[in-house]
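Each chain you see keeps its place in the complex, though not every chain is here.
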């Protein structure tokens, strides 16, 4: 106890890298749409990946690094393979909760209609993409979110 | 303890009515699409409502009753105001779970893009509809599920 | 194992009595407001008490019994002392959930302002009443729910 060993190296993880990207993006006055354009990928993919849900390929990570002036450790962390864990805090936020609530109300109906149309199986969440769009409407514009995944039949 | 009072009346609840509707539909060889057409409502609404997630208006309840030969208590139960409670069993079924998993992966991105496009607020899950469709694809047909709700800004 | 003893008496509990009251009320085409008027109590109190959250005094229980044609066991069960347990199913219904969500967003602010205005203490939920009202509004009528409880200071 008379000597204190040096504190071990602490590495930046993907979540930390995502927080840095988001805050610097705000400081530079850039929208996510602009970041996505600079990266050359779809907006939902870009936000999800930069916030830590996908490995960002080296080229895209460097493009973000150049856009936001990130140092090498952040660029490295963006490329790491993530562990994709549910985040209960995000799920309980009202903006996200409404989607889970809609699944609670319509989930059994979605399931019944998928089986009726396709047979026993699932919509893949891996071979999958998702879009967020605005649809103008005189009674108030609408948020339109589309889940689009390959059908996978149960196949023994 | 020498006398046994009559057992109190047991009423059919909406969940029970839904199970009866579903099983008789199968026995009569009807698809949900055919039931929806007979009722004159969208398929997702029809399945959700008949399985207990919406009050079924009297006219639609009677149409289903006629189609499936339901007795009056079932027709009455379909019209009751539901308590819309999440069903953990449905949520953990692989076909439904993939939607929650997609929200776990993309929820923060959906939230960020809604705020960027619309400002601080939510997609309504009340002024809302949802569709399930098949999109043909040479690499395997795709399940396309669309959430469509009015944007509601935080408004004090 | 050769003889089967008689099944023990089953008594109707308050929750069961509440379900009977509600269903017969619907069959007779009565609103809760009309039931409350017949009982001579405030509507929120009346619904809560008849659904099992308060002991219904004998006179009110008999008034309901006369109005809906209840048998004696139901009238007895309405008068029992309840155990007031939270019902997670009700709490997760969207109509009720919005109130819990509002408390999640504004709870800390409510607490801070109660302490600032009254000092260290609480709003009583026992010496307490609650109203539900409609306030007309050109942008859409509003639900106005008022919690009104005696302030109780921490007092050693």
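By written order: A, B and C. Residues from 1 in each chain.
Everything that follows uses one rule, which is that a contact is a pair of C-beta atoms (placed from the backbone, for glycine too) under 8 Å apart; a residue touches a chain by one contact, two chains touch by 3 or more.
It should be emphasised that the depicted structure is a prediction, and the values quoted were computed from it without experimental measurement.
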item	value
3 chains shown - copies of the sequence in the complete complex	10
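We adopt the following convention: only the chains that are shown with their structure count from here on.
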item	value
Length of the line joining the C-alpha centres of chain B and chain C, rounded to whole Å	27
Where chain A and chain C are represented by their mean Cα positions, the distance between them in whole Å	42
Junction residues of chain C - those touching two or more other chains	92, 94
Contact set on chain B toward chain A in their complex	31-33, 43-44, 47-48, 51, 53, 84-87, 90-91, 93-96, 98-118, 121-125, 127-128, 130, 132, 134-135, 137, 139-152
Residues of chain C touching chain B in the complex	6-12, 16, 19-20, 23, 26, 73-74, 88-90, 92-94
Residue ranges of chain B in contact with chain C within the complex	1, 4-5, 7-9, 11, 80, 83-86, 125-126
